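My questions will all concern the structure given below.
One protein chain omitted, others in place.
Per-chain numbering from 1; labels A, B and C assigned in written order.
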Amino acid sequence: MSHPAAVRTFADEVKAIPGGEHLELCYSCGTCVSKCMIQQKVEPDYNPRRLLRMVMMDMKEEAFESPTTWMCSECDLCYQACPQEIHISQVIAAVKQLAVDAGYTSPLTPVQVDEALCSGCGICSMVCPYQAPSLFEKVVDGEIDRFAQVDSNKCMGCGTCVGACPLGAISREGVSNSEIQSQIPSPDQTIPDIITFVCDWSLREGADVELLESYPADQVNVVHIPCTGRIDPQHALMALDSGVKGVLVCGCKPGECHFKRGNHVAKCKLGLLDTMFKQIQSPHKEIRFVQIGTQERGRIRHEIDEILTAVSPAKEAK
Amino acid sequence: MAAEAKPKLAFYWAGSCGGCEITITELGMRLVDVSELADIVFWPAAMDFKYDDVRGLADQEIDLCFFNGAIRNAENEEFAHLLRRKSKIMVAFGSCSHLGGIPGLANMYDIEALCERVFDTSPSLDNSRGIRPQTITKVPEGEIKLPPLHQSVKHLAEITDVDYFMPGCPPVVDQVWKVFQAALNGELPPKGSVIGADEKSVCDVCPREKGEPGFRISEFKRPHEVDLDPDKCFLTQGVICCGPVTRAGCGTPCLNGNMPCRGCYGPAEGIIDQGAKLASFIGGLIDTDDPEKLQSILDSIVDPAGTFYRFGLAHSIISKMKYE
Amino acid sequence: MVDAARQPKIDVRTYTEVESVEGFVGNFKVTLREKAKHVLADRCNGCGDCARVCPIEVPNYYEMNLAPRKAVYIPMSQSVPLVYTVDLDACIHCYKCVEACGPLKAIDFSQEDKYVQEDIGAIVVATGFGHFDPSVMEEYGYGRFPNVITSMEMERLNNSAGLTAGNLIRPSDRKNPQKLAFINCVGSRDKRYNPGCSNFCCMYSIKNAVLLKQMYPNVDITIYYMDIRTPSKGYEEFYDRAREMGIHFVQGRPSLITEDEETHNLFVHSEDISLGRVIEKEYDMVMLNQAAVPQPDQNHMSSVLNVVQSPGGWFMEYHPKLRPIDSPTDGIFFAGACQGPKDIPASVAAGSAAASRASRILHSEKWEIEPIVAVVWPDRCSATTKGRACGLCVKACPYGAVVIDGDKAAEIITAKCHGCGGCVAECPEDAITQMHYTDAQILSQIRALLADKPEEKILAFRCQWCSYGGADLAGTSHFEYTANERGLRVMCSARMDSDFIYEAYRLGAGAVLYSGCHPQDCHYITGQKVGAKRADRLKKMFERMNMTDGRFRVEWISAAEGDKYARVLNEMQMTLDNMSPEELRDEIERLKPDMEKRLKRFPGVPGVSEAMDYSDTLVDAILKAKETS
Partner (left out) sequence: MSDLPNETNNNEEELRIGVYICHCGSNIAGVIDPEEVVKFAEGLPDVVRATDTLYACADSGQRLIKEDIEKFKLNRVVVSACSVRMHEPTFRGAVAEAGLNPFLMEMANIREQCTWAHGHDREGALQKSMDLTAAAVAKTRFLTTLDMIDVPVTKKALVIGGGVAGITASLDLAEQGIETILVEKEPTIGGVMSQLNKTFPTMDCSI
């Protein structure tokens, strides 16, 4: 007895890539879809459950064109929540790898490198959670010089490299150094009590986002960043220097960063800044880092109220 | 430039170690060329001038003044103002006048704590009578005056208008020569520029092999704790290097000696606060795989403020906030 | 309940635990511990005067800890028997109860736990199931958000005999909830907690929804589900009825519940799979349909009864299809959810089935058991040859079936012998044999299995109850493993004589697996321990001989671990594949003299030399037959 040679399906291809093996355990419960915030915040067509289904049903082109393939940032909130313990982000990564091999490209806008500013220090490539930047060599004025380049299929746009780049040579649309600095008030502008740098993913609930935007301009100035990994302590200092009395950096709870590690990076940066404040015995200015969990509905209100109270004696003295 | 109208040069040292002065002497025979092209009207470290000689000059009579040292006391400040008035071009020369330099690290402490350390508790000192210097001391010959200390160390631009900044601790001699030539030839860039240095950072000229993508630091070490590989980026060896944020132009003597950049050339172009930017990339390099360990990794950095702001503390926003 | 109490042939013993079970079918000796109630059952009239005066309140397990009970209590008003119990952990010894009881004198603080031994012919195990604690699933906020409750709490809140007399209120403000969500499969069908389906929750949440809807027609109820399972008669129709009543069903497993800290209302985040869209809805109250899990003391009961547990901890039946009520131990039967979640009709059916299986035995005068017992050759026992019995057989026996009387040879009490073979393998004089598993039988099997290319073979010793069952399950599940395995079955790992292992290596076996039950699963109480100790000695010895790691494996594989059986065999094959044929041959040859030395005394055992001679002929025949076929 012999069986005809098995046809290699799309699912077989995905399963052959490490991480893709457990694809077929999915029983389509939808936990991943609602745990993930991409559909609610960014892309209505984002749906990991459906992508897995497309793989199983041999819908290769649809899968390659699906935003799910390209927008998963491997935060693994879904993996922790999946009752079948499928490492969904790894399955998606397997699909993405096949898509890239097939010549598809990411629809996302990657960070941009300005070679005129780049010193080739390689820090961007080291800090990136996705290893999107790398260094390459080229001849400039007869000498070999190094510059960063970014793999646009890997870049998820978290801005961690932007926050780390010493010379401002990497920028991301909307949160370049100049764009952030333009939101820090100059002396001739209204100086709010606090500036808050808010990671767009840390406030799960629409109600909390609305609340944040509802504070008057002379009280709270909101600067949106894609991830607290984008934070540059320089900006916090500049804000305080401008007369703002408190800086609140709002990011995700440990283990819940949308870009794997940005919240930890921010914790390190701001932790170092805090140590230096203490070492220099500079009177303690309010720079706070709060990490809000997906279940902490309404916490942002308390955090804002607390920091406003903390800075208000100074306000009365004025 | 006609021989009889030779431009006038002045050198002054305020709160400094004297290293910048030595750099100028290191010009060696080139100093002879300088003296042929210009008149040195004031150089207390090398020549016998009195303060009154400066006071006697007309305003803006000095064409070019190289001012090194930080502003630590009233005398430093007085001379900064005086020389500014007497000079057409004022150059903050060296890290101390540019950024506050090493003396600026004193801003971590208040005056009383500093004096206690320097005059009472320093292990190399025997001051059992508890003598402290006084600003006015009566002696039979009259009064001896010492300039009073300021509450904080300032960099030159904090108290007066500065035309150019020439970084370095000390500035390297070839850069000094280039600046002299440019100045004497009237080829200086627009006012406010940093001169005698490059725009990009030390990394731009550092030949060492950079870290692999995704490289992270799980423990920081000081240079003496590691057998440093001369071909690899210091950061990849867990050693903090200020190269990424520090302006190039020094000729990398530290790197050539297998030591990390200490940051004396100050922030590279585009950086507002050298230490904060350092924290910004160091924070990104820390291994975050085990969040429980973050604090212990951070704690392995010995003296962050002294390391990140070794030359620039007096110029930093944190220091500014403290003394506002 | 009351029927059971009234039935004269039923002796109801509450507040009583099974301490130990010994013996065998028809002849079990069971020790029961009747915990002291400190109330005399024959005097207590259930009036409750004691509880009225008792000043101590503690949570009542019966009300899912939502309501208090006194230190002297009955769990519910219809308790059977209607006898109060003093909970000494809570009691402060004020003796107000004694006073209130007055002349009845039913309360007796001097009472102590009583140990009672009973002779029993057959046992029905109906220990039931426990409830999954959803507080470990942080995403649902149970234990932190007051209005997230479990299904069992709902049962009490919605029960006319319950603490609120059936008035459904929500814990945060005691208001009647208007919008409710039920979430199914909480902790079940979830590989992180319990991979299996809890069987009855679908119907159970529909039931609760229908009841609430009947009582409060305006209440808005949404059931979040992954699949609705309505496999029995009338179930699907009931589901239809619920939908027609306006109960909403959302297919989509919620990933998160958040709470409004002021109103304590809850927001359920889920995908609505029909819409393909994430929805976030606000509710007054959320009920989590918690998984059914094994009883917290299931492991303990498993070792008291010597029965095996399936993955997940349920008691394992002898055969899932053909003998679903029997335990592997003759005379012990399962009823109800102790062997896996069952709904009420199934539990009742299983109760009747177990009674029927048990009554086969109980109606018989005699019952047959297999004659696979141990037998002593007295002339070989050291008592005869050396004048003193060594007693190792006595130590090996879990049942006290071996006795040594003075300087006489050891003797087996057949009625007590369960046939594990531990004494047989332990006897240093080879003076004991086991019927149907003699040395001669097993040796000739080993020779046959290793006749052809022994160096390629993995000889696997398995015990009848666990690892043989595990191998069966590997096959039933079609888990593929190496065909070089050659399995050999004995009753227990205690029977796996060191001599068999030496013989296998002497014959040039590539690898040997020594497998049996996990210690707590052993069919012969401590037989596995006897086997494990020996295996440990062998392992250390082979290490000292520098045998390649992995050529001798000791693995405990339950009848439920087919995957493990396949994995272990494949790993062993990998060990062999990682050696070159020359390496393997050299090692086999190097170790042979050692093995031969250890087997020196073996041929003296009755039957062994004949088995050796026969095997030589057999091996020739096997090789020849393979050549021709």
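As a convention for this text, a residue touches a chain if its C-beta (ideal position, glycine included) is under 8 Å from a C-beta of that chain, and two chains touch if they have at least 3 such contacts.
Small disclaimer: the values here were computed from a predicted structure and weren't measured.
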item	value
Displayed partners of the chain not shown (whole complex)	C
Hidden-chain contact residue, picked from the options C:Gly336, C:Gly422 or C:Gly527	C:Gly336
From C:Lys175, C:Lys191, C:Arg243 or C:Lys626, residue that would touch the chain that is not displayed	C:Lys626
Residue among C:Thr85, C:Asn147, C:Asn184 or C:Asn289 touching the omitted chain	C:Thr85
Of C:Met1, C:Ile92 or C:Val136, the one touching the omitted chain in the full complex	C:Met1
Listed residues C:Ala71, C:Leu488, C:Val512 or C:Leu576, member touching the removed chain	C:Leu488
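By our rule, only the chains that are shown with their structure count from here on.
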item	value
Neighbouring chains shared between chain A and chain C, ordered by label	none
Most distant chain from chain C, judged by the mean position of its C-alpha atoms	B
Computed distance of Cα centres, chain C from chain B, in Å	76
Chain C contact footprint on chain A (complex, rising order)	27-35, 39-40, 44, 47, 49-50, 78, 81, 83-85, 204-205, 294-298
Contact footprint of chain B on chain A as seen in their complex	117, 119-123, 125-128, 131, 133-135, 145-146, 160-161, 163-168, 177, 229, 231-234, 236-238, 240-241, 254-255, 261, 264-273, 275-277, 279-283, 285
Chain A contact footprint on chain C (complex, rising order)	138-139, 141, 185, 189-192, 226-227, 251-262, 267, 269-273, 276-280
